[in-house]
Each structure stands twice: as C-alpha cells, then as structure tokens.
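Yeah, one chain of the complex is gone here, protein chain that is, but the others are all in their spots.
On to subunit A.
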Amino acid sequence: MGNPRMFIRRIRRADEETRNAWLLIVCLLVGLTCAVEAMTRATDADSSMGPMGILVAFAFTGLTVVAAFRPVGGGLLMLLGWVAACASSVTMPSGMMLGAMIAVGVLAYAHRGLGVMAALAATGAWMFARGGWTTDWSVRPGDGHTILSAGHTILGAVTLNGVLPVAILFLCFLLGGVAVRWGHDRDRAEAELTLRRNRERAAQDIHDYVSNDLAYVILRLDKDIADGGPVGAGELHELREAAAKALGHTHEVIALLERDDGPGGAGAIKTADAAVAVEPIESAELPESTDQAAIDGLRDQCARYERRLASLGFDGQTIITAQPGARLSTAVRELLGGLVEELYTNIGKHADPSGGYVLTIRLSRAGVDIALVDAPIARAASDMELSTGTGLGRYRARIERMGGTLQVREADGEWSLAVGIPSEREGDNSQ
C-alpha cells in the first residue's frame, strides 16, 4: 500500500469484484434511513441532534450512495466517517452504525486483513465514544427518539448499551463478509474448473473425432497417390463420407464450445463412433441389456475401423471378449469409445501395414483390459501433419485419474500397449 496510485488501483479492482445489485440496494436503504432520520430529528424540537449532527448524517448518506456503486472505496469512507463521528461529540443518526457494520462486512469480503482492521477500528472508536469498555448487555426496544446516555438506538427499534454487544455485531459482519467471500471464491473456482474441463473436452473431441477423420482421409489419399491408378467412385464416396463426418464433428465441437455445460453434461459430444459413450446412466442402475448394447456398439465400432485399416492394406485382428456380468459405467464407455478410435487411428498413422496388428479388448466385472501390438514405422516429417502426439498422453492422464494404467513399450520393431481400467467404484466420479 506504499504507492497511493497502486492502492487506488487495487481499491478500484476490489470495487469491480464486489459490486452487485443487492449491495447497491442495501447501501441506498441505509443512506435513505440516515436521511429520513436526520430530517425527522431536524423537525423535532426535543432532538439532541444539532445542525452539525444533521450535516454529518447527510454527508454519511452521500457516502452510502458512493458505497452503492463503489462498495470498497465507499465502505472505507463510510467507516472513516463513522470513526470520525464517534471521536467527535456529534450525535449521529442510528443508521450510521448499520452503515459502519455493512462497511466492515464489505471490507472483509474484499480483503480479510482490511476487514479485521476495519472491525477493530470501528470497535475502538465505539469504545472511545462510550467512554471505555462497558459490558452492559441490555438490549431493549427503543422509543425511536430518545438517545440514551450510554446507549445507541438502531433505526429507532433496538437500543444497545455497552461496547461488547456492538463489538459482537461488528465481529458478525466481519465473519459474514469473510464467509461470503469464501463462498464466492469456491463458486468461482468451480466455474473455472468447469470451463477448463469443457475446453479440455472440446480439445479432446477435436482430436478424437475431427483430426482422426481427417488423418484417415489424408492416408487414403496418400495411398491413392502412391497407387497411381484412377480413383473409383466408391473410393470417392468413402472419402466424402469421412470428410462429411469430420465436418459434422466440427459442428458438434463448435456447439460444445458455445454451450456452458458441465463436464460430461449435455455438451459432451455424442457420435456414432463413440456409440459406447451414449446416455448418461448411473453405473449402479445400468441394466444388463444396456451393457450388451454398449458391447455390441463397441464391436460395431471395431469392425468399422478394421475395415478402414483393411482398406489401407493392414491385415490385423481384433479380439473382443465380454465376460458374463461385465459392466461399463458411463465414464468407461465414453473413454473406451474414444480410446478405441485413437488406437485404430494410430495404427493407420504409425504402423507398418505389412506387420499387421493385434488388438484385444476384454471386458469383465473387474474392469477393462486392452492390449495392442503393431509394427511401428519410422516417422517421416510428413507424419507430423497427421498427429500432434498428444492423444495417448491425454488418455493416459484420464485412465490414471480413474485408477487405471496405460503402458507403452517399443522394442525390436514391436510397439505394444497395455491398458487396464478398473471398474468404476460407486460414487467415484473423477471424470
């Protein structure tokens, strides 16, 4: 706080963070109360509030208006005004104490330390005004006009005697401000997490669906160029279908980015290739038939990608085993759909067609085990346009978050991958 300009900038930033409609209404109400009370007493012959007191009341009303639009700066001024009024012999309107309490709450919200200092200053000023530490706990209905010698009537409704009750009220506002800040910080952190997850999700969907489809199209075109022969209508139709699919997925990802759903919410991309990742049904409620449908969807997906790889010259095998009672939670189905697509696409990008491939997927009560073996080819510079090399890394992180493992080995011209995904524990929603 050494640099005044820096301090003012921080106060302004805190004003931006703190300002909200509710606070505006409360500040204006407090200001209105002060003004009404001052005007009432100005016309009351028995009132102890002199011209100076009325002036102070209207000045404080002005500060409440400032606080309505600049809560932290205005609150600071309100508190300073209240401390100054306490130090003087001016009779204050009761609304000023309420304003000071709100100022303590606002300052505690903006900065905990500042709130504590404000609460101490306010309590100290009040103690000074009362002539020392008194512990008179009496709280009784006020008459709306009489200012007791050792008490303070708030809004003409309640008269407080002694310092301790007022100190406790300041403490309550201090804690209230801190608690509201904690709540807002938590909400903001959750919102940021949701946003980050949505972005990750969008990036993953772009990778899983769009880039994989485009990579397939490029590989097919490369093959056609290498073959050198005329391209048939069937080939063109297949390429068009793959490109159209990529376009459709792009639209879905854009829609996901434009929505603000939670992770795995309605914004989650749902494609035919991720057929195993469909309706969000709770794991514990999954009927057997739904799992069978998911397993059938997985088989169809694998068969489709086997045909794709066969068209690129690969002779491989996919072995899918589903043991009785095998269940797939929504999160695992979703993961599996994308991972299988990633694996087949990686085979197309990085494996030698003459070396073939073997992919095994075993679904059991214990979880899912996947193994893949192929013969890698040395990456050429042209491969870089097909892959950013982040796909498996992203899946490894997701699998590890679910308590599973993904291991990759490469030796003697053999690339192998082993994935183990345990059955999702009840209540585990780490995705």
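Heads up, the rule we're going with is that a contact is a pair of C-beta atoms (placed from the backbone, for glycine too) under 8 Å apart; a residue touches a chain by one contact, two chains touch by 3 or more; residues count from 1.
One rule holds in what follows: contacts and distances are computed from a predicted model.
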The complex's invisible chain, by UniProt name, from "Response regulator transcription factor", "Multiple sugar ABC transporter ATP-binding protein", "2-oxoglutarate oxidoreductase" or "Phosphate-specific transport system accessory protein PhoU": "Response regulator transcription factor"
Which residue of A:I25, A:I319 or A:A397 touches the chain not shown here: A:I319
Option touching the unshown chain, where A:L339, A:V373 or A:L406 are the choices: A:V373
Contacts of subunit A with the absent chain, listed as residue ranges: 317, 319, 321, 355-360, 362, 369-375, 414, 416, 418, 420
